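First comes the structure, then the notes that go with it.
The complex appears here without one of its protein chains, the remainder shown in place.
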Amino acid sequence: MTVLAATSGISHLVARRVAGRSLEAPFYTSREFFDLDIDAIWAQHWIFVAAEGELPEPGDYITAAIGPYSIIVVRDDDGNLAALHNVCRHRGARILPQERGSVGNIVCGYHKWTYRTDGSLLHAPSQDSGFDPTCFGLKAVHVRGVAGLVFVCLAEEPPADFTEVAARIEPYLLPHRLHEAKVAARVDLVEDCNWKLTMENNRECYHCDGHPELVRSFFPTYGYTDDNLPTPLRPAYDRYRRVEAEVRETYEALGLPYETIEELDTRPTGFRIEREPLDLAGESFTPDGTAACQRLLADFPTARLGHLSLHLQPNAWFHFLSDHAITFSVFPIAADKTLLRTTWLVHPDAEDGVDYDLNSLTKVWTATNEQDADLVARAQQGVASPAYVPGPYAPTEYQVEAFCNWYITRLWEHLHQ
Amino acid sequence: MTVLAATSGISHLVARRVAGRSLEAPFYTSREFFDLDIDAIWAQHWIFVAAEGELPEPGDYITAAIGPYSIIVVRDDDGNLAALHNVCRHRGARILPQERGSVGNIVCGYHKWTYRTDGSLLHAPSQDSGFDPTCFGLKAVHVRGVAGLVFVCLAEEPPADFTEVAARIEPYLLPHRLHEAKVAARVDLVEDCNWKLTMENNRECYHCDGHPELVRSFFPTYGYTDDNLPTPLRPAYDRYRRVEAEVRETYEALGLPYETIEELDTRPTGFRIEREPLDLAGESFTPDGTAACQRLLADFPTARLGHLSLHLQPNAWFHFLSDHAITFSVFPIAADKTLLRTTWLVHPDAEDGVDYDLNSLTKVWTATNEQDADLVARAQQGVASPAYVPGPYAPTEYQVEAFCNWYITRLWEHLHQ
Partner (left out) sequence: MTVLAATSGISHLVARRVAGRSLEAPFYTSREFFDLDIDAIWAQHWIFVAAEGELPEPGDYITAAIGPYSIIVVRDDDGNLAALHNVCRHRGARILPQERGSVGNIVCGYHKWTYRTDGSLLHAPSQDSGFDPTCFGLKAVHVRGVAGLVFVCLAEEPPADFTEVAARIEPYLLPHRLHEAKVAARVDLVEDCNWKLTMENNRECYHCDGHPELVRSFFPTYGYTDDNLPTPLRPAYDRYRRVEAEVRETYEALGLPYETIEELDTRPTGFRIEREPLDLAGESFTPDGTAACQRLLADFPTARLGHLSLHLQPNAWFHFLSDHAITFSVFPIAADKTLLRTTWLVHPDAEDGVDYDLNSLTKVWTATNEQDADLVARAQQGVASPAYVPGPYAPTEYQVEAFCNWYITRLWEHLHQ
């Protein structure tokens, strides 16, 4: 396909998108849209890559693959984070092939070009006198933290609204002390679907019947109000109202914000944050709802804080509880392949076998992720059929539609900038 | 490639095809021709997908992948068959991921949209009052049986001549009672070649030296007549003439048709049907030619019926014997990957270990299929070389040429419709 033809086919599909319906197949299946998504979404927005606790010491680094890009995030000797393209300025070798580790300087394994943790070239062997090392520092990537979560942005000019979003969500997040939380577990799962199906799947609980472990700690009244409540759910609804009032009071007593903010499709940095009570013991995602880690993340007056959910477009969602936090980050691999990375964080002094049992801590979301991976793979398979036509979102899927609104707007602005 | 350029390159190759020679390489190797084949052949013709005995009870279903399409064939409560696209009308998920099974209603595993076996939407949870379920039934696919064999057609208007073809072959097939035959074995084999090489390979016995197990039960006089018979084959030829006369008499006594019909390249539904005697005991494809199953498929007066061969374009061939039947169905996966599904059918009351030994029943064609898979993989590898030029068919390969005539005509008509 010529570049022109491809762009015009793509523009046409973007322009004719029908609100209220799922996207047409090429958005999920074609190489052209995958490439466009990399340019318009992944190379333009802030991408969540790690919690700060994953890089506690100077020299600690992680690498992340954002589509065809590979980036390094490294903590320098002053404790600050730098993000750099993981591409040697000599002949382009990938410098750090591992997913994480610790370095003094950043040394390319090919010809030993040696960079400081700020990316500047410290030494390139065997050069003659005309060689100017200041011209060959590693290309920098924007990096910033938000309440202990690390974001990078490949764009020259990151979205201007992220600072405001950060300021609005930090008061919710800071009490969980993620700066110092430690990694209890990390699981990578490759889903056989487009990244947007992974994100869409997370924006609705319409499929939550498929998550028997997860829904145990959820109130069964999700999506209902006084007006449309089925009679058998009345006792659960009363319980929900009681616990919800209790949790709200706790947060008010702590001077912490409680209200939901939902701005999924009204700004470049689409996001949503919400506090929700949990059913059963009300403390955590466990079969009986009690805390999975005895050592809470911070000096909370009670473990009954429910969960704080954060969704951040394009690539992450989070659950913050009193006893642990879970981060989910999504990375596109191919039109039909996506990495979902899940990380469980606990208090830095919490010990496996003492304060928590690793298996109990991780089992609900490990099961839930695997169930989701099966569902999104079926979605990918289905839309690949020429017989697929976009179908209607249910009212309870309004956030999926908001995500698609946001996505289409992002593409549109990119194509017409 | 632009759509125009692709079509024009394709049209040019279709137009310049040389009769009497194998097809040019792109027909076998290119993505463009694979996609065209899906549109012009697979989405237009009747495709054999199963024997009725594979779906004996109401609710029984099979799924089939026809290139990028996935379809469901299901038996409804009245015992009729329905065929449906396996794509949920909500957000497009593949509904039934398994190859076969049994259902009450057809429930999508993602959001529990529930369809009746006729495809109509019975229930979609959590919809508001404006939702009209009658707009969201599963898309239907044409389906019909022919003497117990199940065919589907993805086209809006299936080829008009199939009914006539069905009427002509049914008198040969019906006595074998395939409606009620049961599956003794099913083997899927992925061949590393284009689907046309699989079909071409089946249209000639020029390579039958490569099938030592199979040719034991064949007369060694294949392709010879009185005029060109080598002297050493005279006794075999006399034997062939004697057995052939005997089998012909049996069929005439039963009032069943005997003559060969060969219409491979003269109609949309290219086909060929032929009765042939078998050598040795003359009953079945076994090392000594005796029946592999003691319980015959029907109340035949003798097991010495030879075999009835049916070839049906684009995707199937069959052998019907007195004691069992074998169906072969071909499904395109990619330009260089093809599924060959082989199914052995026996009398519904025949029991493994009593009436037949499963290993003996299946071993000749299991070996033959594996030998063919090796040969067609070599054919695919060879034509992928830029040094390949189409070569001449031998006289004994006239049916391969007829298949290619049919194929080229189908493409031509599709491109110029």
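Each chain carries a letter (A and B) given by its place in the written order, and its residues are counted from 1.
The working rule: a contact is a pair of C-beta atoms (placed from the backbone, for glycine too) under 8 Å apart; a residue touches a chain by one contact, two chains touch by 3 or more.
Just so it is clear, the model here is predicted, and its values are computed rather than measured.
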Looking beyond the chains shown, say which of A:G79, A:P97 or A:P301 touches the absent one.
A:P97
Could you tell me which of B:G130, B:G255, B:G353 or B:P386 touches the chain that is not displayed?
B:P386
Residues from chain A at the interface with the omitted partner, ascending:
1-3, 43, 68-70, 85-95, 97, 109-112, 124-128, 131, 136, 139
Residue-wise, where is chain B in contact with the chain that is not depicted?
1-2, 5, 22, 25, 200, 206-207, 209-210, 223, 374-375, 378-379, 381-396
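Assume only the chains that are shown with their structure count from here on.
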Whole-angstrom distance, CA centroid of chain A to CA centroid of chain B, is 48
